[in-house]
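All protein chains of the complex are present and in place, except for one that has been dropped.
In this document, chain identifiers A and B correspond to the written order of the chains, with residue numbering beginning at 1 in each.
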Amino acid sequence: MNWNWLNRNTDQILSWLLAHLWLAALPTLLGLLLALPLGALAFRYRWSYATLITLAGLLYTIPSLALFVVLPGILGTRILNPLNVVVALTLYTLALLVRVVADALDSVPPLVRQSATAMGYRPIRSLVTVQLPLAIPVIGAGLRVAAVSNVSLVSVAALLGVPQLGQLFLVGFQLNFYTPIIAGIVLCLLVAGVFDTIILVAVRIATPWTRAVSHR
Amino acid sequence: MDKGGEPPMNGAFSWLTTGANWSGPDGVWARLVEHLWYTFLALAIALVIALPIGAAIGHTGRLTGLVSGLANALRALPTLGLLILLALWGLDTFKGSIALVGPAIAVLVILAIPPILSNTYAGIAAVDPAARDAAKGMGMTGREVLTKVELPVALPLIMSGIRSAFLQVVATATIAAVVSLGGFGRYVIDGNSTQNYPMMVAGSLLVAVLAIVGDRILALIGHFVISPGLTGRKVRARATTSDLVVAIEQEGGSAVLEPANRAGGDR
Partner (left out) sequence: MISFDNVSKIFGEGDHRTAAVEDLTIEIPTGKITVFVGPSGCGKTTSLRMINRMIEPTSGTVLIDGMDTRSIDAPKLRRGIGYVIQNAGLFPHRTVLDNVATVPVLEGQSRKAARAVAAELLERVGLPESMGRRYPAQLSGGQQQRVGVARALAADPPVMLMDEPFSAVDPVVRAQLQDEFTRLQAELGKTIVFVTHDIDEAVKLGDAIAVLAVGGRLAQYATPAEVLSHPADDFVADFVGHDRGYRALSFTVAGNLPVRDEPTLLLGSTADPSLVPPDAQPGEPYWVLVVDDATQPRGWVDARRVTGGRPLDLQDLVLGGALVGPQSSLRTALDAALSSPSGRGVAIDADSRVIGTVAARDVLDAIEKARLAPAVLHGAADQRTVRAADDAEQAAAAVPS
């Protein structure tokens, strides 16, 4: 492990790290924001569930590299434009989370839903203030998977020239040099770990009732 | 578009419809065979490793936390980095083509194991305890309980794990072209270095179609292999918070929510 090399290239590594953080976090959030209403729709209107889930499944089946390559053609961007990555990963996150959101809402006990209705909650309000909070733990689980996957997927885009931590791998391969590769892997793992923890903590904060029960 | 005047999709289609591109060692058929070969090899090895371990863990109920933790961790590994790391190591250690292909296949196997493993153990753990008790009480030995009751009942989840693994492997094999593996990924990687965008798109389309068609075929196989008595009741119907592990893998995979042991959940 050549620490000197790392020292010399710290700036470049940091800039790639920042880019990576940005490229992984943004689609995750965007995907979540889009998946919430769509998932709620799929849950509420069962006829749409099958179609939406099938489409999502189809989308998720497409290998990432393929999507990174095809999107520029559709979007009209240059192939190494990071926007492609953001769009592609947002689509993946969306495809994954639509199903998670729908199933999470489904897992809320029907009795709770019915009580809310019986008390006079309108559908949207019940959804947002009663059902969604109860669905948070499940959605959180899905979100963690999406976030962690995205961190790895971003690095794939290095093959197309997009600047982020994945470039470290290519550098290492070209120079036949382990240091950047290991650095890249470690940093990716760190970023993934940080995202994972942030989401975990956020879920815990957002669900005080689960904590109250487990601390008996 | 800065890759020349032609709209990319048209370019890809004309590339695909050029007969010459289909024949020869770099032709579509040859690459298809390579891609499929890597996929089946990796899946076969992964199955041999992951099925028994998953069955053992699900059957005894031990080590689930450790296993699901490991599966989660593996999901975080950047596949490109792993491929290149092992490829370099292979070059240092071996001579000849095995130097690169071996490590690439190894990575494919490593990434195919988690979905099969976690789905297998979740599937077996989800078998109705009453059915297990009845089976044992009727005089089945441990092995008979496993093969005649637990595995068949866990089959839907196991099949879904295999499908996830398949997609994972197809996608990663595509990327592995960067370390000189064959398959459809070659079109993307080579096309990138020669600025041949139509070829890249063509390669991407081929991979996407392979993934989708393969997934459908596996689904069909599952339909025939899984007992009709099981399909009506989906295990995923009532997902509860601490019981869920979302088993989706990188680079493509059908989203499957499956029940997991509480120890491995996210409390």
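The criterion applied here is as follows: contacts are C-beta pairs under 8 Å (C-beta built on N, C-alpha and C of every residue); 3 or more make two chains touch, one makes a residue touch a chain.
Since the structure is predicted, the reported quantities are computational estimates derived from the model, not experimental observations.
**Student:** Thinking of the complex as a whole, which visible chains are touched by the chain that is not shown?
**Tutor:** B
**Student:** Among B:G19, B:G96 or B:P228, which residue is in contact with the omitted chain in the full complex?
**Tutor:** That would be B:P228, which touches the missing chain.
**Student:** Would you indicate which residue among B:L36, B:M140 or B:I212 is in contact with the undisplayed chain?
**Tutor:** Reading the full complex, the residue touching the unseen chain is B:M140.
**Student:** Which of these, B:L100, B:I124, B:V153 or B:L218, touches the one chain of the complex that we don't see?
**Tutor:** B:V153
**Student:** So which bits of chain B touch the chain we can't see?
**Tutor:** Touch with the absent chain occurs at residues 128, 130-141, 144, 149, 152-153, 155, 227-230, 232-233.
As a working rule, only the chains that are shown with their structure count from here on.
**Student:** Could you give the separation in Å between the centres of chain A and chain B, each centre being the mean of its C-alpha atoms?
**Tutor:** Computed value for the inter-centroid distance: 19 Å.
**Student:** If you look only at chain B, which of its residues touch chain A in the complex?
**Tutor:** Contacts found on chain B: 1-3, 7-9, 12, 72, 75-82, 84-85, 87-88, 91, 167, 170-171, 174-175, 178-179, 185, 188-189, 192, 197, 200-201, 203-205, 207-208, 211-212, 215, 236-242, 244-246, 248-255, 257, 265-267.
**Student:** Which residues of chain A touch chain B in their complex?
**Tutor:** 56-58, 60-67, 69-70, 72-73, 76, 78-79, 95-96, 99-100, 103-104, 106-107, 137-138, 140-142, 144-146, 148-149, 151-153, 155-156, 158-161, 165-166, 168-170, 172-173, 176, 178, 181-182, 184-185, 188-189, 192-193, 196, 200, 203, 210, 214
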